[in-house]
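Every protein chain but one is kept in place in this view of the complex.
Chain naming follows the written order as A and B, and within any one chain the residues start at number 1.
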Amino acid sequence: MKLEFKINNTSKAFELLPNETLLNVLRNNDFTEVKCGCNEGECGSCTVLLDGKPVNSCQVLAMSVQEKEITTVKGIGTLYTPHLLQKTFVEAGADQCGFCSPGMVLASYSLLKENPKPTREEILTALDGNLCRCTGYVKIVDAVEMTAQKLQTNNLEME
Amino acid sequence: MLHQNLEWFFPHKVEEAVKLIEQQGVILHGGGTRILKTSPKSIRGLVDVGKLNLNYIHHADKQISIGAASTYDDVIRYSAKTKKLSLLAQALSEAASTPLRNRITIGGSLKDFPIWSSLYAPLLALNAQIEIADKHDKVISLEEYLETGVIKTKHLIKRIIVEDEPHLIGGVKRFALIRFEYPLFTVAVALRVKKKIISEARIYITGVKGRHKHCKRAEHFLLEKELTDDIIQQATKHFTPKFVSDYKYSAEYKEQTAKVFFTDLLQELKGKL
Partner (left out) sequence: MFKYVNQPIEKIDGLALVTGEEKYTDDFSFNNMLYVSVLHSGYAYAKIIDIDDTEARKMHGVVEILSYKNVNQILYTTAGQGYPEPSPYDTLLFGKTMRFVGDNVCAVAAETKEIADEAIKKIKVTYKELKPILNLEKSEGSPIIIHKDDGAFPKIPVFYDAKKNIASKVEANVGDFDKAFKKSSRKIEFDFYCSYGAHCAIEPHASVSYLDLRGRLVIISTTQVPFHVRRIVSHVAEIPVSKIRVIKPRLGGGFGGKQEILLEPIVALMTWRTKRPAKLVYSRREVFKSTRCRHEYKTKLEVGYEADGTINALHLDALENAGGYGSHALTVLANAGSKTLPLLNKIENLRFTGMGVYTNLPVGGAYRGYGATEAYPGYAQAIDMVCEDCGLDVVEYYKKWCIKSGETSAIFQALGEGKEGVAMNIGSTSLVECLDEGAKLSDWYAKRKLYGPDSEYNKGKRLKRGIGMVAMMQGSAIPEIDMASAYIKMNDDGSFNLNVGATDLGTGSDTVLAQIASEVLDTPVESFIVYSSDTDFTPFDTGAYASSTTYLSGQAVRKCAEEIKKQILKVGAEMLSLSNDEVELNDSRVTAKENIKEEVSFAEICQYSLYQKNQFQIQATASHISPKSPPPFAVHFIEIEVDTFTGIIKVLNYTATVDCGTPINPVTSEGQVEGAIVNGLSYALFENYYFSPHGKMLNDTFGKFGVYTAFDVPPIKVKLIKSYEETGPYGAKSISEININGALPAIANAFYNATGKRLHNGPFAPESILKVLSEK
């Protein structure tokens, strides 16, 4: 069947089966920025935001989220108009292989949007569903702290 | 894998939902995080709870009602804002992960009670009641729900009811080596203390043989006593949960460690007094 979904602020019609996960539907419709690391809700590389909150899209049945706002990492910022958070990830060296990066960016974005001055514990909690095997998380946490710092110093709002 | 020709229902009324799940192969869908792991191909239909108005948390007449479609995250936020339900929120905030806590519903988690669940122990310690809708609406204690097998019947969970007891002190501990792991056990203790004397004690542990245990002997021992180091040590002797060995840990290790965690928990509560 064909249904309308709201992705990254646009309406898109997808062909899908009623038993398909949101991850599958997204990847089959060229949203390859949403990755599949385990398909069991354990690694977070399939993270998308549903109404601003991070979820594992591999554990979400697409039919149940037709009315939600879905945001992938490209909805935060693109290669052509990157978000401050994404630029800071690169600056901090938080990107090694990059496979966890879309999920990390979305989880961090969701945190900073609600809480622009998070404590270290709040950052670690926000990222506790995103696995990374390359970085040891050190520079990823740095990147989030740096972004929060930049927001404060430059009196910016998290867009 | 779910069936390709799955039928979806989005009822607006609880009665409709109840009627639908009476059918063979039709079950409720909350956050969906367990359905993909546990549902056999025989599931023909999913009844989404999203439009049933069950995602609320209300406080009225010294009772807190948690709608069954509330997520773990909803409960944690509510608790942070109101400073209530802290025992429950503490357990839930360490469970699973952020993206999962944004989807796991209280109702879904209650119905599907995996052995590593962190939800039951604190709710049982809070003496929670559960309102379910099947052919009739009824409110029973969560303990009854488990022990009389209501959990296994076809029904819709409407809400959990917890007494707002500001004079209750409680704590919960779970055994997990790393953050994202299926905890070995979760032990929850709630005490009512009047002038240093324990007037009420509720102790529950999940992850044991038989899934949950109401630790009545330890509770009974603590009544009318003061929480001292000596009493804590003795209480631990009455705390004897039984476990099953698995490929990672032996039953003996789990039993031994559960006792240590129980002692630690009582020590923490002693510190709060």
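Throughout what follows, contacts are C-beta pairs under 8 Å (C-beta built on N, C-alpha and C of every residue); 3 or more make two chains touch, one makes a residue touch a chain.
Everything quoted here is computed from the prediction, not taken from an experiment.
Note that of A:25, A:105 or A:151, the residue touching the chain absent from this view is A:105. Considering the full assembly, A:129 is the residue among A:18, A:54 or A:129 that touches the omitted chain. Residues of chain B in touch with the missing chain: 1, 4, 97, 177-182, 247-250, 253, 256-257, 260-261.
Seen from chain A, the chain kept out of the figure touches residues 32-40, 42-43, 45, 72-74, 76-79, 82, 86-87, 89-102, 105, 123-125, 127-141.
One rule holds for everything that comes next: only the chains that are shown with their structure count from here on.
Every residue of chain A that touches chain B in the complex is listed here, in rising order: 17-19, 21, 40-42, 44, 47, 50, 53-56, 59-61, 63-64, 107, 125-129, 131.
Every residue of chain B that touches chain A in the complex is listed here, in rising order: 1-8, 29, 31-33, 35-37, 46, 48, 50, 73, 93, 96-100, 102-103, 179-180.
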